[in-house]
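Structure provided below as C-alpha cells; questions to follow.
Only one protein chain is missing from this complex, and each of the others stays in its spot.
Order of writing sets the labels: A and B. Residues in every chain begin at 1.
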Amino acid sequence: MSTGTATRFERSVQRTQEMRFGTRVWAAVVSDTGARVTSYIVGLLAWQILGALYERVPGPIEVVQFLADEFASGDVWPNFYATADRFLWGLAIAIVAGVLFGLVIGMWPLARALLKDTMMVGLAIPAIIWALLTALWFGFAWKAPVLTVALTATPFVAVNVAQGVEATPRDLVRMSKAFGVPLQRRVRGLVLPFVMDYVFTGVRFAIIVGWNGVLLSEWFASTKGVGWRTRYWYDANNFDGFVAWVVLFVVFIVVLDRLALVPIQKRVFRWRTTVARR
Amino acid sequence: MAVLKVENLSKVFPAANKGSEPTSALERIDLELGGHVFVSLVGPSGCGKSTFLNILSGVEEPSSGRITVTGDDGSPARFGYVFQDPRLLPWRTIMQNILYVHDDHGAETRRRALEYLDMVGLAQTADMYPAQLSGGMQQRAGIARAFSVDPDLLLMDEPFSHLDAITARSLRDQLQDIWSRTRKTVLFVTHDVTEAVLLSEKIIVMTHGGRIHAEFTIDLPHPRKASDPEVAALQAEILGEFEKIQATAGDGGNGSAAGPSEESQGTVSDPLAQGS
Partner (left out) sequence: MGNVAVQGLRVRAPGLAGRRWRQAGAVVIGWAAFFGVWAFASEVLFNPYRLPGPLTVADAMWTIVKSGDVVTTFKASLGKIFLGFGLAAVLGGPIGFLMGRSRYWKAFFHDPVVVAGSVPGITYAVLALVIFGIGLEGPILAVALVSMPFIALNVAAGLESVDSTLITMSHAYRRRRTEILRHVLIPTITPFVFAGVRLSFALAWKVEALTEVFGSSDGIGFMIRRSYQLFSVTDVLAWTGLFVIFMLLLERFVLVRLERYLFRWRPREAAA
C-alpha cells in the first residue's frame, strides 16, 4: 500500500520542473521535509493555544522571553556547568564499570550466573530511587548526583556490552582459542571491535538515563544546577520560569541525542550489516 | 451456455522508462468456456497466462475487452482460487481459514467445509494451524478452500509448481479425483505440459505477447497416467507447438510487440512477473 503512495510521489517529483508555481508549493508542502516542518508548526501552535487556555501553562513566546532574561542575567551557564560536571563524572564511572561488568558477564558463564540477576535488579530500579537514596546518604553534596548517575546508568551499559559479547561470532572465538591466542589479544582484536557498537548503544542509553538521573537528584538535594534551578522556580510559583527550564533541558538532551549521538553511531558503524540493537 | 466468455481482451503495460515501447501482455484474447470442463492454459514464461488469470480474478484491470462470467442460475458468479503458495492465514485454524472465504459461518457451511477437507484427506487437521502442516498439506487445504465455495469458475495458477515432484504427483491425482466427483469448471495455468495433458479436457497454448497460438481437445478417460501412450503422444504434439513458437520468436517474426530480440523478451517478463 505504501509503495503505491511512494511511486505516485516520485513521479510528481520528476515533473516538478514542469509544474506551475502553485503546484510546486504544494509539492514542497507534501514532501517529507514539508511534513516535518508542518508537524513542528502544528506543535508550536497547539502549545500556544494550550498556554492561552490554561493560565498556569506558559506559551512558547513567554518561555523564550524568560530564557532570554535568564541568559542575560547570567543564571544559565553556571548551573549548566555544575550539572555537566556531576553528569560527566557519573557517566565516566558508569561507562568504566558497565563495560567491565558487561565484558565479564558476557565472557564467563560463571560470572554470568553470579552477576546477571544483580544487573537485572539494577535495570529495574528507577532513577528516582537512587536519587532519593543518595540524598539520604550524602545529603546536599556533590557525591549524591554523581552516584545517582553512576548507579542508574551502569546497568544499561553492562546489559548492552554483555549482549555484544554474546553476539560475537562463536566460530571466530573458537578459532582464536584453537590458535592459542592469549586472552588480552583476543579481547583487543576480536571481542572489543564487535562489542564497540553495543558499547556505543549502551553509552547512548547511559547518557539519556543519566541525564534524567542527575536532574532528579538535583531537584531533591542540591543548591545549584539545572535540576535545582527548575525546582527553584517551581517553589517560587513562577511557572514561566519552571517550564522554561524544563524546555531547556529537554531540548538539550533531545538535540544531543538526535543530532549528535544517532548520526555518529550511524556513521561510525555504517559498515555493519546485521546488528541487533537494544 | 458459456460459463466464461472473453471478448477481445487486451492488456498493455505502459513504457517502463523513456525510450522503450509499451509492452503488450495480452493481445485480443477471445475465449469461450462451457460448463464443467477442465481447461489448461500452457505457455512459456512471460506469455501472459498469469496476467490473464489476474485479470479474471479482478486483481488487475484489462486495457480493453470484455469478460462475462455467468453463474449456474444467472446469479452473480462465484470464483475459487488456488495460488502457487497456499496463502492460508497463519493465525487461524484450517477450518477457520475455509470459513474466512464464506460469508455465512453457519452449521451448513461448516459441514460442507469438513466434507471438502475430507475429500483432500485433511479431515483431522481442521483444528490445526497451518504451521503444523506440511507444504503439500497446506496446498491441499487451499484446494479444499477453493472447492468449498462451490465456484462457477475455479482459477488455478500453477498450484503445484512450488512442491517437490512426489508431492505434486500425489496432489495431481487427488485433484483429478476431486474434479471427477464435483465436475467444476476449472481454468488451470501451468508451464508443465505433462500436467496439462493429465488433467484437462482442453489445452490452450499461449505464446509471447499474450496471444493464443493453438487449442487442443483431449478425449481420454480419467484417471490418466503419465505412462499411457496416448498421453505421451499428445505431450509430444504440444511440445512440438512450443518449438514452433520458439522458432518464430527467434526469427523476429510475429514476436511480442515489445520487439523481436532476446533482450526485449527480458523486459516483457518483468512487468508480468509482478502479477500480484
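FYI, contacts are C-beta pairs under 8 Å (C-beta built on N, C-alpha and C of every residue); 3 or more make two chains touch, one makes a residue touch a chain.
All figures in this text were calculated on a predicted structure; none of them were measured in a lab.
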Full-complex contact with the absent chain, from B:149, B:198, B:212 or B:245: B:149
Chain not shown: contacting residue from A:43, A:169 or A:263: A:43
Sole contact to the chain not displayed, among A:100, A:133 or A:181: A:133
Missing-chain contacts mapped onto chain B: 57-59, 79, 81, 83, 85, 87, 89-92, 100-101, 129-132, 149, 276
Residues in chain A touching the chain absent from view: 1-2, 5-6, 9, 30-36, 38-40, 43, 54, 56-57, 109, 112-118, 120-121, 123-129, 132-133, 135-137, 208, 211-212, 215-216, 219, 227, 230, 234, 239, 242-243, 246, 249-250, 253-254, 257-258, 278
